[in-house]
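Handing you this structure, nothing more for now.
All protein chains but one are shown in place.
By letter and in written order, the chains are A and B; residue numbering begins at 1 in each of them.
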Amino acid sequence: MSHQDHQLDPALARGLTMPRMSRRELFRYAGVGVGALGLSALLEACGTKGVTSSGSSAQASAGVGSQEWWAKQTLHHQLNFANWPYYIDTAHGKHPSIEQFQQKTGIQVNYTEPIDDNVTFYQSKLRPVLQAGQPTGYDIVVLTNNDWPLSQMMELGWLIPLNHEMMKNFDQYASHLVKDPTWDPGNKYTMAWQSGYTCLGYNTKYVKEPVTSVQILWDEKYAGKIGMFANAGELGSIGLLALGIDPATSTPDDWKKAADKLQQQKDAGIVRSYYDQDYIKALKNEDIWISQVWSGDVFQAATYQGYPQLKIAIPDEGAMFWTDNMCIPLLAENPLDAMTYMDYVYDPQVQALIEDYNAYVCPVPAAKEIIAKQLKDPTVANSPTVFPDAHMQSLSRNYYQFKNNEELTEWNNLFVPIFQ
Amino acid sequence: MSAIATTEPRSGSLTRPPARGARRRWTSFVLPTYSAAVILYLLIPIGIMILYSFNVSRSHLPNVTFKWQGFTTQWYQEWNQIPGLTPAFFLSLKLAFSSAVTATVLGTLLALALVRYKFRGKVVTEQILFLNIAAPEIVLGASLLGLFITLNLPRGFLTLFIAHVMFSIAYVAITVRARLSGFDMAVEQAAQDLGATPWVTFWTVTLPLIAPGILAGGLLAFALSIDDFITSTFVSGNSVTFPLWVFGAVKVGTPPQVFVMGTFIFTVGVTAAVINVLLQWRRERAARAYRASGA
Partner (left out) sequence: MEQPVRSDLPVAERKGARLGRRLAPYLLGAPASLWLALFFVVPMFTMLSLSLQTCDPVTLACRLTWHVGEFPQAVGEFHAYFLRSIQYGGAATVIDLVVAFPLAYWIAFRARRKSFFLLMLLLPFFVSFVIRTLTWQFILSDQGLILGTLKNLHLLPQDFHVLATGWAVTAGIAYNFLPFTALPLYVALERIDPRVLEAAADLYASRSMAFLRVTLPLAIPGIFAAFLLTFVPAVGDFVNATILGGTSNLMVGNIIQNKFLLFTDYPAASALSAILMAVLLVGIALYSRVLGSRTIEEYV
């Protein structure tokens, strides 16, 4: 009896000595541990290689885009053209200019409109594919120069240099605003599709004074009724213009001053909101009275949509001149067909067809006559925002061209927080 | 739809204690009036859309405008005259139908598994469902695109379909689950006692009873798919869905055909609903006649 008192209760002994973990649990946790180790090794291996800037040297070494390379290209009679929606002549469910092209050259055009925004299109359709070394499926894409994807594609060597032997129409008819432009010296990679001005739009019902300067956007009189662009390129540029600085020649110090001025505008409660493209709705609905606008939008609203009180003003400081550019992405399958089309579009007859619909800034001044006489559309032909006169042209300002990614990041870091 | 019909008489036979005179008049109007008001409120933008689809627009590239400029049925006659818009419209419809049906099937099966059984990985599955709803769309889209590129899968309808089913399954499963929890298994056991195999039981007993949940899940999946924008942007390749096209056109303007197509969807939906009601009404009338004929 007393012997038992000195012994541990067998149950307690069992409890003290049994493994805390059952065998099953042990395997489970071991499995998780091994899995975690394996996973981290996998992740290390899977760290995306990314693209090195040897992309451009790879291209240079392969000679893509050189004259020898172009000489070897043949017509495939097939073309994949990606554009922005609603940006080409449309009649009875067809695009007449494209129909004519197909008949004339025998090249079948697969015209699609998948681009809704430069950055989104680039990040979702171009970059991931090109980074993996695969063709994008497009032969021509249209990118704007007021956003960074176009310059990044040039920097990474993701655009095929154009064949200058095939740019006869362009050389002869292109307006000097799009020839040898700042964003693409010598038109190495791009030919303009359409251009536009970012200027001031205002509602004459509420704004009684003449609008001549961008300073009106800082006018306290219109506090809460001003719209600005939620786009770092546009916002920064107008900040620079307001300080009397030409964005194309600005320096990072200038940018900081511009950011301060924009921040002051925001803090004073002058800006109602920063808009993407739907400032035009706010203007029409009279939620804002003055805004940064694109010329074509206001033209259409005033001329065709019943808002004649909306007007455009080109401020004395200048208006930013943006261009949507046709370019050929790397690994395009039908580059020669692409060049054929791109030059075809610069034939004044063709351009007149396209321009009559778009009413943005036409890259071919000779089309003006044709629109006035043959298409009998004086509204478009005589609009200064479609065929800018010398005075308008003198007020064109160009965006700053970033030399590298650090500059772009610095610009974005200054201006994105203002509308974010 | 017939499944709904079999459940309706059940609730129609709800007997209430007889209400006192004045009170009955007031309270029995509140709920229906409120419901009508909510549904009408939801339909306000639709009404505006239908109204302005008849609006005149004069430019070469006609745009939707909210300034009334005159009445015209031109856009209905020219409803497919915008070359990029019509294929985008039908693509979205096709995609929404197919992905909704698939997601509903998969989600319902998953809900059945989750409610009725305990199995390994049940908790993990539930948390994955939850994270699926919580995940930001842009991360869903970009990550899926990375996978498709690695697998060398060409982007187009197939990848859109995969993505749409992927983000709809969780919504369907959770909706059907709300219907299944508390489902009285006695009904199923009774059916099996009467000789039905599990398969037959499922089709003739279980499925009709959970049909409202399945229908609700399917409608949700359809609504999710037809409006999806961000994820679709990443995985659509060269295909353009309806929301993608319209978002991109905003820079230049929205063609009136967009409103026409919206009206079209709405009209088809209303017609389907009305036809369903009429069919039910005819069935009920036939049933009443049958009963009344002294059966």
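By our rule, a residue touches a chain if its C-beta (ideal position, glycine included) is under 8 Å from a C-beta of that chain, and two chains touch if they have at least 3 such contacts.
Quantities reported herein were computed from a predicted structural model and do not represent experimental measurements.
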Hidden partner chain, touching residue among B:Ser57, B:Gln81, B:Thr175 or B:Thr206: B:Thr175
Residue, one of B:Val101, B:Ala196 or B:Leu219, that touches the chain absent here: B:Leu219
Positions on subunit A where the hidden chain makes contact: 40, 43-44, 46-53, 119-120, 123, 127, 131, 152, 155-156, 224, 232, 266, 271-274, 276, 278, 281-282, 285-287, 405, 409, 412, 416, 419-420
Residues in subunit B touching the chain absent from view: 1, 4, 7-8, 10-17, 31-32, 34-35, 38-39, 42-46, 48-49, 64, 66, 105-107, 109-110, 112-114, 116-119, 121-123, 125-140, 142-144, 146-147, 162-163, 165-166, 169-171, 173-179, 181-183, 212-213, 215-217, 219-220, 222-223, 226-227, 229, 242-243, 246-247, 250, 254, 258-259, 262, 265-266, 269-270, 272-274, 276-277, 280
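Everything below uses one rule, namely that only the chains that are shown with their structure count from here on.
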Inter-centroid spacing, subunit B versus subunit A (mean Cα positions, whole Å): 35
Interface residues, subunit B side, partner subunit A - complex: 57-63, 65-69, 80-86, 141-142, 145-146, 149-150, 152, 233-234, 236-240, 244-253, 255
Of all residues in subunit A, those that touch subunit B in their complex: 80, 82, 84-87, 89-90, 92-95, 111-117, 120, 123-125, 128-129, 132, 134, 137-138, 277-278, 284-285, 294, 296-297, 300-301, 303-307, 356-359
